[in-house]
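Take this structure first; my questions come after.
One protein chain omitted, others in place.
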């Protein structure tokens, strides 16, 4: 293997020798530059590979043939080699990205680029303090030079501001270096001795050295200069600046602080966290894409700085965590900058142009997911390990701030992604060409490869090696196929998976699996309606199903969490597909991530740092002091998914604006994941009390409130899908209440809701979606009288609402019966009132749904409508058949579950004999009920037929009132504000308290961002003053800390 | 309890008795109300005349399938309710099909007819039908609440959901009635009873005197006949439930007749002397008075 | 005004830190171990009497290579910065009066002397104070003199660029040769150390000094020239 010094020598030698060529032969020159960068990358990659596989040992390179500290030495271990690969590859791709500018400005600019890559590599390798300084200055100068490649005239001002700050940094650095030298008698980094954070001597020198290196990392607020560069420089260069220079600078801080001792780490942590959170807050208000990326870059650097500050508790995982975060950041940020060179406009909305190239959307999604730390990318694994270590070390505040920052970051990144998917795309807004696309895809491939590598880490659960995840990825590759073919494959995949795993599940898990996997396949039948290729649908849907499948398979905390995030991400993309769903998808992903972070923290708290930790191990902490906190965190996460009142505001929009076949997926299926989590948690943790309050009681209250308020809000909706969405909140409230009762029948009730809610909500969403496909409106008062035109849809809505309202003989009644038996045992009285109130209110909105759509007066524009597409009806009819069968034979699904729950609680309150069920308190004979009702109904019907057998349909307006004959359906169809009297009495419950609360939270954060960003006045001198202020402030605080 | 074929003629007999009782009693009540107002009122057989007349009429008019089925649902709801509740405690034959389900079944089956009726009326396209349904549903959400609470209270009190067992628990003297063992629950339930019997002050749903509002607006002939049949038996069916739950049930048909009549008179008397509430007023009324009593009932069990 | 006061305050606070450094500073009584090593091994390791040059060229040769690169970068970037503002050839200097006889002759007389001095300083860098940088700067001052004396005169860019490239490339190659033939990158041991204190001794140091001198001279000249060729010159 060749020596890594060659990376430096080749870079430098090529830069020098470019001057020997004729300047006019630009293509040859550029070819040489690329070749040099390629060879450098090859060397770096070769070393990375050799070190990773153990084929090589860490290379200690002595220059001048003399051992350190007397001559400069270099070191290439695994982290160095990985960084070198990152740097040289980024350099190579950046050169390609900047090809036009490099060719225009000729060999000088190419030499500068080569030197920059060389210097950044040198920065990583060198072990000498002063050599560090030389490389830093080389980078500064080269940066100032490459900024000029930009066509943007403002870049000149930015470059000058950058030089001004570099001067200040170099002054501090030199003073720090020379006094460190004086103190240790050596310039070698390994000779730096442990120095306490102190007010004088070696410590002060160390402080100056460190702070200068930290300022290189563009910490908030001393980073105006860097942001200007990001905004105005050529994006190809910005990628290099962010990915390569930034990562190398981080490594330098790490390199220097490691020997100085752990006492310095809190300093890094503090600065890093401040920078991370504040930069992200400021970024919220940013509208320029590259400046946004700039804020995000400085934020990410802050995050990793904070992680460096945790190296004392990360132990062996340190490299894995920090490396995962650095590489995620670097790959994603570089990729985004390179993409930005293809987007013509500079506003975030202009990225909508990406839609014209579907693979670009995939790239964008990949990068956003990488930055936020979602699976299957390295940042995700890193975040998990970080959280575990932080909680185990008792650094919960650090974790909280990090997660807060990530949440804010995801807010603007996903908002941006939403713009790209949903906003008006400018004509010709994308300058796509093979080279830039190639660069982007090389980066995307790198990201996925890293994801796989990180998943392959020691004792790690590799998401990308699981069958469901692979299937989802395969569906990305299948995108060019026709939607119908893909749909068939998707259904086959789901059923195949279910057939494979179903045998191993306990009855409860089996019910969830049946709802989630084959249940999903049934809903997918409706997708046969869609023509064309339906880009983006199948990968997203299959990702969601993969997440669900893995969730059921999960045996450890990590597997559960990973599955949870995959599911969230997939469903986000699905929801975003809806026509008006941009803001709703955003709030969905934010709430989901917030919830996921609560789960993450909860798991970390429970595991105490032990990895991998089995889910069944949760019961070991049930008796510990922290158990209630674990309970609270996990419950908060799961309740976000079930959209409990207070955390629900994402749901109505997300479910209502989704596509016809997506709404049932996210409503009928996805919500069950939260219930599944709650079951798992309660099974392990049992009842917990916090400050004397039984938390299951709190859950019961939340469930009851959700059940009631969800129903009341549903009553007041004019939009059919919104109505159904609010109804889901209410239904999940019931289920939550059942779970929280913590008795056998309560759980059985919840299981019943899992099945029933899936069936009737999917059915209703499909029916309403079918109607929407024909009428193109979701506003119920604009419809009416559709019963004769869409009889099948009507039947499914009819059966759906009967089942849902709990009227015998359909299966909803079974739920009510179990409910009454369950509450007989419970000592909870007050929340019951709300549940009792919710029941009849449910009747209100259900009647409204069927009446205003299907009954009443048919509107003129609708006279020629046809029945909904047949593929939308097929699943509905399956559901109708199932509901009737389930109503008569509830035992087919429930008896086994009942037995299983009995094994948990150790009781068996229900006795199943034949078709009848008896409990301690009452009895229920579904067959008899059905028989009696059918008999009576048929008898009465026969009487009516006998009398009025020849009745004929009369015309629409053959009705009389107030001595007039009405003639306009619009004025005759009583539909808008249908429950006006109810609104008069109960309308106060509609006050959007929760919405205003969350609006206030986001408004406050946005306001803070708007206020803070005024700090960046654009004046280079002010920026320099910020740097000085930053240094002095940190100095005072650090010294105040020790005093 | 299991099914035997003999139960079918028994149940039909019960049904027949209750139908006649309902027809007569409603007429009597109407006559009483008229006399209170200084009018002569209808003859007691008037309901039979109406019913026979309407059954004799045939109609060629239909507004659609649901319109056609509306009265069927309605009457099925009424008959079914009677069939699912045991009428006479201790009687060997007047137990109907109570083995199919317990109190919960009765409570939820009440909605069956209402729903079907509302759907049928809705298809007629008459706005007054829809307005009536809107009012009725809005009102019933609150009116039924005290009953639900009261039922829960007594179910907990007697530790059973079986109507027969609840009645059994009240045997052995006046003071074993729920009325005395759990007066709060009974008061709460009576709020619901008065509120759902479609009498003043809670009858704005049908607004029977002024303009025809409410579900039956567009129904006539045999359709109306089915509904009139239901109107005769449904209140009785409901009264039976109240009687069984709160007033000791009935051990004989005579006891049944008296208790049903007295219970039925409660809303009738209140209706005669009270003006009508608007829907939001009645909702607030139940919220203010019915709900707290119900809450007290479940808290004090 | 307020701004200035604030900045003065900040600077004063920084001054406090510096003051602490200065006040706590105790000069070493003995050479520290690095310096002591250099003093002891200057003769055997690098063979250069001027220890500073030994450090610059060999022990800390990587720094020096970087340093040369700094100049290279600066000159390349300045050429880039000013490229767009360059006036067409021939037009430059048109606004200047022709240089007087005295100036022209004087500068022609001085130029060889300056060059000679530069060469001397370069070649004796390992023996006496001096070296590639210092010599290179002297060489460039000759170029500066020419530019000032005759503003309309043009140097051959390509010559300077060649010198720049070849000397830089040669420096890197010498460094690599150190890796191949001696102890490591930039080891001066590729050539015999020779007699201590002689002109041609100390291994590759004189060679590297020459390369540095040429490189520095060329870079400076190139920078000066670029600056001179802007239209305002």
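General observations
For clarity, chains are labelled A, B and C in written order, and residue numbers in each chain start from 1.
In this section, a residue touches a chain if its C-beta (ideal position, glycine included) is under 8 Å from a C-beta of that chain, and two chains touch if they have at least 3 such contacts.
Going forward, contacts and distances are computed from a predicted model.
UniProt lists the omitted chain of the complex under the protein name "Multicomponent Na+:H+ antiporter subunit C" (options: "ABC transporter substrate-binding protein", "RnfABCDGE type electron transport complex subunit D", "Multicomponent Na+:H+ antiporter subunit C" or "Sarcosine oxidase gamma subunit").
Interchain touches from the omitted chain, evaluated on the whole complex, reach A, C.
In the complete assembly, the contact with the undisplayed chain comes from A:154, out of A:104, A:154 or A:863. Note that of A:17, A:166, A:341 or A:540, the residue touching the chain absent from this view is A:166.
Contact with the undisplayed chain is limited, among C:70, C:163, C:186 or C:218, to C:70.
Listed for subunit A, the residues touching the missing chain in the whole complex are 130, 133-134, 137, 140-141, 144-145, 153-154, 156-161, 163-164, 166-168, 170-171, 174-175, 177-179, 181-182, 187, 224, 227-228, 231-232, 286, 1013-1014, 1016-1021, 1024-1025, 1028.
By the touch rule set out above, subunit C reaches the unshown chain at residues 3-4, 7-8, 11-12, 14-15, 18-19, 21-23, 25, 27-32, 34-36, 38-40, 42-43, 49-52, 55-56, 60, 63-64, 66-67, 70-71, 73-74, 77-78, 81-82, 85, 127-129, 133, 196-197, 223, 226-227, 230, 232.
Here is the rule we use: only the chains that are shown with their structure count from here on.
Contact topology of the protein chains: linear, an open path with no closing contact. Two chains share more touching C-beta pairs than any other pair, namely A-B. We define each chain's centre as the mean of its Cα atoms; on that basis subunit A and subunit B are separated by 53 Å. Centre-to-centre, using mean CA coordinates, subunit A is 54 Å away from subunit C. Here the spacing of subunit B and subunit C, counted between their Cα centres, is 107 Å.
Across the assembly, subunit B contributes no residue in contact with two or more other chains.
Residue positions of subunit A touching 2 or more other chains: none.
Taken in their complex, subunit A has these residues touching subunit C: 3, 5-6, 9, 12-13, 15-20, 61-66, 69-72, 105, 108-109, 111-112, 115, 119, 122, 126, 128, 130-131, 134-135, 137-138, 141-142, 144-145, 148, 175, 179, 182, 185-187, 199-201, 204-205, 208, 1025, 1028-1029, 1031-1032, 1035-1036. Subunit A contributes residues 785, 787-788, 791, 798, 801-802, 805-808, 813, 816-817, 820-821, 823-824, 829-830, 832-833, 836-837, 839-841, 843-844, 847, 850-851, 855-857, 919, 921-925, 928-929, 932-933, 936-937, 940-941, 943-944, 947-948, 950-954, 956-959, 961-962, 966, 972-975, 978-982, 984-986 to its touches with subunit B in the complex. Looking at the complex, you find that subunit B touches subunit A at residues 3, 55, 58-66, 68-69, 71-73, 75-76, 79-80, 83-84, 97, 99-105, 108-109, 111-112, 115, 118-119, 122-128, 130-131, 133-135, 137-142, 144-145, 148-149, 152, 155-156, 159-162, 211-212, 217-218, 221-223, 225-226, 278-280, 283-284, 287, 291, 294-295, 298-299.
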